[in-house]
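With one protein chain held back, the other chains of the complex are shown just where they sit.
Then we have chain A:
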Amino acid sequence: MEVISTLSIWFIPIIIGIVLVYGTWKRVPTYETFVEGGKEGFHIAISIIPYLVGMLVSIGVFRASGALDALIDMLRPLLSLVGVPAEIVPQALIRPLSGNGALGMMSDILKNEGPDSFIGMLSSTLQGATDTTLYIVTVYFGAIGIKNVGDSLKVGFLADFVGIVAAIVIVTLMYG
């Protein structure tokens, strides 16, 4: 574990060092090239704004109206029937839609139930098991102007479902 966390701290600085030295060695006009790439980055960040604003407002309306909570309450008895703890349901459902929302719910669970409790372990694992499909589709495809996303959402959401199930099964086996 020590090794991994040290590695992750050193990773970025080392990469930057390698790129700069290698670029200089290959006689790339480093600073001008950096600025050129940076401009592209700026343009991308600005071009994503409408995609994210649209998606976040839609999710926000869905949540604030109480419809999301109602959906969760409806699914709760069904899910607890197959061994899914009720406390985890909101986080599992929001995970593919809103990363920050899920992170907020995880913080809430860790605060109230304790990070080392069964639910705390499950909540932590769930957060790391999948990523926010809707956000990734919005940002990646928004940045390059893809209008027809094809099967992307189906693939992403199905994978999220597998991730949720995997997290529950593994944590139950190891700590349940």
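One rule holds for everything that comes next: a contact is a pair of C-beta atoms (placed from the backbone, for glycine too) under 8 Å apart; a residue touches a chain by one contact, two chains touch by 3 or more; residues count from 1.
Note that contacts and distances are computed from a predicted model.
Q: Given the choices "Spore maturation protein A", "Nitrite/sulfite reductase", "histidine kinase" or "Phosphotransferase family protein", state the protein name listed in UniProt for the chain not shown.
A: "Spore maturation protein A"
Q: Which parts of chain A face the unshown chain closely enough to count as touching?
A: 1, 4-5, 7-8, 11-12, 15-16, 18-20, 22-23, 25-26, 28, 30, 33-42, 44-46, 48-49, 52-67, 70, 96, 103, 106-107, 110-111, 114-116, 120-121, 124-134, 136-137, 139-141, 143-156, 158-160, 162-163, 166-167, 170-171, 174-175
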